[in-house]
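Every protein chain except one is present and positioned as in the full complex.
Lettered A, B and C in written order, each chain numbered from 1.
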Amino acid sequence: MWATELRGTGNDALVEVERARPEPAAGQLLVRVKAASINYRDLALIRGDYGSGHQFPLIPLSDGAGEVVSVGEGVTRYKAGDRVIFAMRPLWQNGVPTRKAITTSLGMTLDGVLAEYKVADEAHVVRTPAHLTDEQAASLPIAAVTAWSALVIGGGLRAGQTVVVQGTGGVALFALQFAKHLGARTILLSSSDEKLERGRALGADHLINYWRTPEWGVQVVELTGGEGAEHVLDIGGQTTIEQSLEAVRPSGNIYLVGFLGGSKLEIDLTRVFRRAVSMRGLSVGSIATFEEMNAAIEAWHLEPVIDRVFERNQLGAALNYMGTGAQFGKIALRV
Amino acid sequence: MWATELRGTGNDALVEVERARPEPAAGQLLVRVKAASINYRDLALIRGDYGSGHQFPLIPLSDGAGEVVSVGEGVTRYKAGDRVIFAMRPLWQNGVPTRKAITTSLGMTLDGVLAEYKVADEAHVVRTPAHLTDEQAASLPIAAVTAWSALVIGGGLRAGQTVVVQGTGGVALFALQFAKHLGARTILLSSSDEKLERGRALGADHLINYWRTPEWGVQVVELTGGEGAEHVLDIGGQTTIEQSLEAVRPSGNIYLVGFLGGSKLEIDLTRVFRRAVSMRGLSVGSIATFEEMNAAIEAWHLEPVIDRVFERNQLGAALNYMGTGAQFGKIALRV
Amino acid sequence: MWATELRGTGNDALVEVERARPEPAAGQLLVRVKAASINYRDLALIRGDYGSGHQFPLIPLSDGAGEVVSVGEGVTRYKAGDRVIFAMRPLWQNGVPTRKAITTSLGMTLDGVLAEYKVADEAHVVRTPAHLTDEQAASLPIAAVTAWSALVIGGGLRAGQTVVVQGTGGVALFALQFAKHLGARTILLSSSDEKLERGRALGADHLINYWRTPEWGVQVVELTGGEGAEHVLDIGGQTTIEQSLEAVRPSGNIYLVGFLGGSKLEIDLTRVFRRAVSMRGLSVGSIATFEEMNAAIEAWHLEPVIDRVFERNQLGAALNYMGTGAQFGKIALRV
Partner (left out) sequence: MWATELRGTGNDALVEVERARPEPAAGQLLVRVKAASINYRDLALIRGDYGSGHQFPLIPLSDGAGEVVSVGEGVTRYKAGDRVIFAMRPLWQNGVPTRKAITTSLGMTLDGVLAEYKVADEAHVVRTPAHLTDEQAASLPIAAVTAWSALVIGGGLRAGQTVVVQGTGGVALFALQFAKHLGARTILLSSSDEKLERGRALGADHLINYWRTPEWGVQVVELTGGEGAEHVLDIGGQTTIEQSLEAVRPSGNIYLVGFLGGSKLEIDLTRVFRRAVSMRGLSVGSIATFEEMNAAIEAWHLEPVIDRVFERNQLGAALNYMGTGAQFGKIALRV
């Protein structure tokens, strides 16, 4: 079978190789990978911006979906022909993770999904919602699970509350769609009027162009009767935290899910106290959370937004495109 | 009656004056103030370090307790002779506060407790637990309610979890005592071996001298089987956050309750993600929380730790003493 | 203005009278009643089956909606022209109710809504979701709030769980619609294939005709992989509890919301233990719950199902029709 190896850092370090097709051991599935999606961590890893100590060669990409080809002894939940998605943190089954479970992930400490076939324990995949394409399915493991973990598991979102969503990347659009389906009011921020209009079609109740309204936190407060939003999904880190702290309601939540503004975050503690705010770092979520979310996606017939689909040998181009920030939703690879 | 007015900033701005004794209106109590306690915000206000826009003259100090002298029409919950404690955020009855409720407090936007008598709505005081002295009662409104809000209301502390407590100030010792009574394991940090030993007598299971063990986060991880503590009460802000992030368990809580290291906090977002940690800013708590906590204090016969009691005309000296950081527990005033 | 008085028991005890139009006091609204809906408690009261001690004459019916005509001094949340719904338990604002709040209700201990005008405190009404007709709005106070309190507030329904709904009355159809929108799987029971098909159009995933399948609990277990349903809405009391106990998942919830089988319920404790089941009695819900639910109804554009609309002078006919059990959804009155 073919597989793509990352042999170090840089786009040139991506090499397609021949490998022996693996066999599923007891309790395992052999999956024909059909689609993958890319995330900023993939870009950072390949650029050499994601810490040190990685073991190369490594099959890259954490997010993938495919079809079961055969099953090992004792497998009960899946059979050949079933469509499945890989969980990117295979050791985090449910509840609170261990340190090991939160630092073990596909495409980073374990081989990822950019290969023709992949074996996985049956407990380390989830079933693909029936109405999704493989590309849509492959868009879920990081972006959608992070949004669900933030709003539903961590923040306990209730109908009638307000959710502020920054930007129109993968996590952001899933948060927007989930919040809308759960009965929340949504405020979408973007620098592009065209993207804002596309967001309206996905359920955004209020649109703010943050180029024209740099003090958007004040506008959120006005839109919420003077109190602020219960939930603020913060993507920008240093570039957005000040307005996030302005926009949030007392005892509200700011979900820290991105660092477009760099990995350093400087905050004014007096503002954190004055809001009694919880700033929640997110690190994807458990397999049980993934399954709960999939049930909702299936019940709602929710359509993940795929901005563009690249071919599998275009990973470098796909990463470069993601680096421009032009996308609306997720970027997928056809495998 | 006598009252102490703060007429601006600086210890010299504290002036004792004569005022007319107030009368309780309908639904109000007239309370003879018996004791007060001091907090860093009082020190900051008097030093001019607590923002601008304060209305002077202002009766200082938020935390006080006393005895009901007479009651206004329609009062049903209290009668003359009852002992009560003032709630420092009188507009925060329960649940989630409004912006107004979280910024309205005694001794800051409203007159405080450093006077012979004070009127208060009957809904804005709580009953003094029977076994407490007035000085102990006056130690509760900020320090104890903050510790309870953090561990019990926000963090949902469960028996068997581990709580790291930094230092031996008011909030810290209440957190230590509450955690112990609730069945948690406690790790106390101090720079003083003598204070650590006193903490052991209050229920600290493990003691760490952070002068000798500056990498105390690593030691917390060792003491917790390699996973870290579910709850870390962070008092030092910038001076402690790095070790707090090391010490915390994945999906754990860091409670931001102090800024001994200044109001600026710079953090590394990648470490926040890697722990999926919630950093919770605290701003005292509701009156309902105060009452729930008092029920526990009474059931446990918990003894708040009063380091020293000053006379009411020694407020300047008391604040200077607090500024040295030498205390173990709360500093009270006899009124 | 006109008003309908209930002067005792029996349909003949309903008399239309002239009354002086009330004036809104401070904090109150004068509302022109536009629609009402009926519930079994109305039928039981008029038939004399709802205990003793009622004060007659009484304006009947708890559930009503209308339009604000004028407002008293100090009213801030509503103005003339606003559409509102009356809360049937006006003293239950939020959280846990007092005994008084849970036994005080419109149309029972307080005058109800079957009159041309009605005054209400502004805190005792909620805003009508914009997309609802007045008849739909009047269908919410008991049936919809009970369903929301059961599944969302009490049972903490999560996406991916299974909800069993018995019958196609008001509470049942709201529970079905809410469960579907919240991402749950739904199993609907009815004795009528035609009603089951109408239920499918509202979101029922599985249909069981309990005439043909009296052991429907066993079928629920099969449909849920051998474990049973997390949530069972029990309408029939004695006639259904045995199958409800069969159908429920260990640690699941049976919501007791009806007594079509009479007010006596006999259960086998060993079966309750074997399921570790919570049997939750419901008694409508708080005004805060009503508002949260309305936010969801508005976000989802949920359409309450009105079976039939009677004219206001046809209350007796409407009650008789409800007594037949033929309806699908709620029965409304145009006022």
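Descriptive notes on the structure:
Keep in mind that, in the parts below, a residue touches a chain if its C-beta (ideal position, glycine included) is under 8 Å from a C-beta of that chain, and two chains touch if they have at least 3 such contacts.
Treat the numbers as computed from the prediction; the structure is a model and nothing was measured.
One of C:24, C:64, C:97 or C:141 touches the chain omitted from the figure, and that residue is C:97. For subunit B, the residues touching the chain absent from view are 152, 158-161, 180-185, 291-296, 299-300.
Residues 51, 96-99, 101-103, 154, 226-228, 237, 249-251, 256, 259, 263-270, 272-283 of subunit C touch the missing chain (whole complex, contact as defined above).
The rule we apply is simple: only the chains that are shown with their structure count from here on.
Looking at which positions face the partner, subunit A and subunit B present mostly the same ones, since more than half of the interface numbers are shared.
Among the remaining chains, the Cα-based centre furthest from that of subunit C is the centre of B.
Measuring from the average of all protein CA coordinates, the nearest chain centre is that of A. In whole angstrom, the spacing between the mean C-alpha positions of subunit A and subunit B is 39.
Between the Cα centres of subunit B and subunit C there is a gap of 45 Å. Contact with two or more other chains is made by no residue of subunit A.
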